[in-house]
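Apart from one protein chain that is not included, each protein chain of the complex appears where it belongs.
Order as written gives the chain letters A and B; numbering starts at 1 within each chain.
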Amino acid sequence: MRKKIHIGLIGLYLVFLVGCIEKEAIEDLAIITARGIDVAEDDKIEKTVNFIRFDPQADSIYGTVSGEGKTLKGAREVIARQVSFKLREGQLKTEIYGKEIAKRGISPYIMASARDALTSDTMKLAVAEETAKEIFYADSEEAALIGRFLDELLGKEAKSGNIPSSSLQFSSRRSATTGQDGVLPIIGLKGEVPALKGMGVFHNDHLALEISLKEGLLLKMIIDGVKNTPLEMTIPSKPVEKYLDKSPLIQHDHSMEEDVPLNFLIIKGKSKTKMKSIKDLTYQTDIHMTIDLSELYEELRINKREVTKALEKALEKQFKKEYEELLKKTQEVNADPFGYGKIYRINKREKLITENEWDEKYPRISVDFNVKVDIMHTGTID
Amino acid sequence: MRKNRFMKKDNIFPITVKDLEELLNSKFENNPDLSISKFENKGKKALIFYIDYQVQGNMMEEYLLTPLLEKDMKWNNSTILNEIPLSNGKTLQSLDEILTDLLIGGVFIYVEGEDSVIGYLLLKKEKRSLEQSETESVVLGPKIGFTESLVTNLNIVRWTIRSKDLVLESFLVGELEPREVRLIYLKSVANETDINTMKQRISELEIDVVDDSSVLMQYLEDSTSTIFPQFLTTELPDRFSYSINRGRIGVLVENSPTAFIAPTTFFSFFESTEDLYMRWNIGTILRALRFISFILSTIMTPLYVAAVTFHYEIIPIPLLINLGQSRAGVPFTPIVEVLILEFIMELLRESGARLPTKIGQTIGIVGGVVVGTAAVEAGITSNVLIIFVALSALASFSAPNYLMGTAARAIRFPMIILGGVLGMVGLAFGLCFLVIHLLKITSLGRPYLSPVYPLRFQDFNKALFRLPPQFENKRFKSYRPKELIRYSREKAKQKKDIDE
Partner (left out) sequence: MDINIKIKDNLQIQAFYIFFVVVSIQIGVGLIGFPRLVIMETLQDSWISILIAYAYIVCVLIAMILILKQYDSSDIFGIHVDIFGKWVGKLIGMVFIIHFAISMFSVLITYIEIVRVFIFPNVSIFILSFLILCLVIYSVLGGIRIIVGVCTVLGIYSNWIFLPLIQPTLQMDITHFQPLFETPLPNLLEGAKLSGYSFLGFEMVLVLYPFIKNKKKITFPLFLATSWTTIITLFVTMVVMGYLSYREISIEQWVLLILYKLQTFSFIERFDFIIVASWLIIIIPNMIILMWGITYGMKRMYKIPQRYTLYIASLISLAASPFFYEHFLIQKVINLSAQLGFWLVYVYPFILLPIVLIKKRLLENRK
């Protein structure tokens, strides 16, 4: 009997409590999937959001609205006044920073998102080529559902190894680690369709340098390692000239062009960095990759081991050159996306170093890129 | 001493034939069913009385009346018992006993001056023939079901368990209308404490009428307030004997086709004898399927309510869009929507079960398809929910035991309310409550959640999954059988070398 009273009490109480917590039924919500942040006039921030709401009367479930305010919260209020649904950010998939904002520093926004327990840590971050707003309002189907589109696009690209992962979790980890600077993809418009344009390298949360997607891949090889990623590279034709197919059976241009474009698939590429001398700040980075050749534009006959050897040599040289150029570029703006600072810290046997200490040292480091390329397969043509 | 109307031993004999006739007529309120005939031979008067339609008429004529009247013998009790070619004659003295036997088909002869009557049970019983069980159906294995006749059932049990250890103890329960209850167990295997507990519970039961074995079961169970059955009911002699062989105690009640078995554990409700007839690996998969479907049927719609009401964050975007679009036109909050649909579902099921099989099927299909489609088109529910509700209803049928399936249905409603009030936290609360509740239940004093708690690893391969036959050489330790070992494991799987 006593038990029954207990159970009855609980039941009664629950009935009593219905409606105690604010309900968030999905049909009442405008679920924000993408957020863009731009600089507006008078020190204001302009926020653009792309959301999903389930309005049986509307043609599309997607909507885009923007508003200005001194702070993010202020801008949010302005936006909320234009939408008849409850705005919720629990499904935020993408956040795009306008270029100006990125140059001023994105740390406050990242930290605000990280602090909010409701935001997802797998959301993707990106920098707009010009302003975020223009991407949101582009006249294409992709732009209308920009949140989902970019989430899938950036997720796919990161998975296939073209760019370092741009999720909030990784970005905030990279930028929060002393001795490493963040990298974010740059999104621009191709016609009216949003597309991946390049990579932005940050220095202490400020956009410092824009690099190409190819350089992004090189960077990724050092940060994460890559797997099954296609890459196109041009090598000078000199070292392989003698292996050109001279057979009279086929017709070919008589003079070889100066550069040979090569297209290949990096099956596996990884790197290992060690510090050679802490005093001279010299590093050695070993990069090892195994590749499959997939396209050759010249009539090279790869029928001997020598040919692949020569190709490997040429590729290694080319990679080394490009890495050195990339390092030089980053040193000019004092941004360290490679994370050489972490290795410096470990070798200095110190638990933490300050950003300033590494800022002062980074331009002076020298790295010996030791690239090794193995060609595994050359396709079916001998 | 407890008073028991039918146990009274009042001797009214000797009595004159005339007085007896009056007495019987007064007891039966001059009911025309009672046939009383007087005979006289060599100055001795005799009275023969019986209820006409309860007695096999030709048997009585041929073996009782003919010898009695045509043979030349002295009429007294001992000669009559000797001379009449029926073996089940007995002498009775108490009027109550006489009346009880009279009702079920006894024929009584009273010779004036004797101090007791002679009674023969020539009962005629209308019963249905053996059929396939309706409530529990199996694909593999014996399909015959128990019937309403206790004698037939005992006959079946004797045939399925042909062991000399089999005990079929008889009890009479019910004071107004006593019914025979049989306690069935293997005395070399079953646990004595359990037997004694069961005996004590049955013999101490004081009720007027036992309506059915499932009613008796409710009187005997440990806890009355829970929704979980503590004794296992079955209509399959096959399943019954499986349990008896493993040291459990079975009960059969007269006029009931349902037997029940104790002690049980929560997990034994998901066992089917089919698991044994299948290969062990297939059996394991099937049992896992049943556990999963039990969990699904209790948690799926509550989860829907919790997610759609509070936690839109946990739904992946593509699913969210589908859900949102179908929810957009629905005028109710998710919890009301789910409760309405679950109610319709239960309604369909209930009305389907009450109608004759053929109409029931039609109602099921028509109701399911028409009501479901119409509800979505009318915008009362979302189509995603229809799938969830239908799936969870389907899942609740997969439990081999009907009572457990019903329990799964009953758990769902409080869970839906919890999910609708407190979201995931409410669901976690509900699950905790359920686990604690299950831990508190006992069956014949044995823990219900065994072998998970108390932990008995050697029972896992019987309760949760199955292993190849050579590993199943032990009985359930949870039921504490007298003999744990069924057969020698080494002998069961003697490996031979190649080409031996």
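The rule is simple: contacts are C-beta pairs under 8 Å (C-beta built on N, C-alpha and C of every residue); 3 or more make two chains touch, one makes a residue touch a chain.
The shown structure was predicted, so the numbers you read here are calculated from the model rather than taken from an experiment.
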**Study point:** Residue among A:Gln91, A:Ser166 or A:Thr378 that touches the chain left out of view
**Key:** A:Gln91
Practice item. Looking beyond the chains shown, say which of B:Leu69, B:Val209 or B:Ile314 touches the absent one. Key: B:Ile314
Check your understanding: Among the options A:His288, A:Lys317 or A:Lys342, which residue touches the chain absent from this view?
Key -> A:Lys342
Revision key, fill the gap. In the whole complex, of B:Leu99, B:Leu168 or B:Leu439, the residue touching the missing chain would be B:Leu439
Review point. Of B:Met424, B:Leu464 or B:Leu484, which one is in contact with the hidden chain?
Key: B:Met424
Point to revise | Positions on chain B where the hidden chain makes contact | key: 310-311, 313-317, 319, 422-425, 427-429, 431-433, 435-437, 439-440, 447, 449, 452-455
Review point. In the full complex, which residues of chain A touch the absent chain?
Key: 6, 10, 13, 17, 20-22, 90-91, 111, 114-115, 117, 120-122, 169, 172-174, 176-178, 339, 342-343, 345-347, 349-352
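By our rule, only the chains that are shown with their structure count from here on.
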Point to revise | Geometric centre distance via CA averages, chain B-chain A, whole Å | key: 66
Check your understanding: Can you list the residues on chain A that touch chain B in the complex?
Key -> 3-4, 7, 11, 14-15, 17-18, 20-21, 23-27, 29, 31, 33, 52, 54-56, 61, 88, 90-91, 93, 118, 120, 148, 151
Revision key, fill the gap. Given the complex, residues on chain B that touch chain A span 225, 308-313, 315, 317, 320-321, 323-325, 327-330, 333-334, 414, 417-418, 420-423
